[in-house]
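Only one protein chain is missing from this complex, and each of the others stays in its spot.
Let's turn to chain A:
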């Protein structure tokens, strides 16, 4: 199954190089500093968990990387050529290879599971490319593969709105896979999932992280422990601690602001 989730286009890099780098990023909303001099780096491949209490700036961090929010100061650099992401539009950033899964599953409910996946499938994105797009066997096969991976193979013709909450979560993960991004930003992937599904999710994320950069935002400590990766703790918009889960959970500050409560 490994081949399914790994996009054929993905470069099989063995050397770990910095893919995304944020430095000195700050943003305020109406005087409230949501992100305060945040610096963050992730390599490719790497799996990283980001934890932190509510309001620590986890979602704002993702908004900045995906271009939804423009920071007041700081740099966000991407890839080998150190492209400045702050100058690119949201859609351009997505085409550069940054995929995002939202906390609340946001799929196109009026459309079928197949259409949802087909829309996400990595293909030219211009209006004329899309207008003249022809279905290919390759694309259909890839949709089938992804559907099997996310357990929705029998549901392809169904309307996405009919799916259960957990299935929508899976569909969104499938859309993320179909995009074949280099960096995956995953916001609370396990919310609303059964224990078996959680295990499948951890398994999937770990497999993805063999070749891609994966950032997982998660509240559930048990889930983070199973990911078994480097953890970044955010607090009041900046990095409080970084390291292995055991390392950060033994940090007194982390215990005070987050775990102690």
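Quick note on the criterion: a contact is a pair of C-beta atoms (placed from the backbone, for glycine too) under 8 Å apart; a residue touches a chain by one contact, two chains touch by 3 or more; residues count from 1.
As a convention for this text, contacts and distances are computed from a predicted model.
K.L.:
What name does the UniProt record list for the absent chain among "Phenylacetate-CoA oxygenase subunit PaaI", "Amino acid/amide ABC transporter membrane protein 2, HAAT family", "Circadian clock protein KaiB" or "2-oxoisovalerate dehydrogenase subunit beta"?
P.N.:
"Amino acid/amide ABC transporter membrane protein 2, HAAT family"
K.L.:
Among A:39, A:91 or A:253, which one is in touch with the chain left out?
P.N.:
A:91
K.L.:
Touching the absent chain: which residues on chain A qualify?
P.N.:
66, 68, 89-92, 94-95, 99-100, 102, 106, 108-111, 115, 118-120, 125-128, 130-131, 133, 135, 154-158, 175, 179
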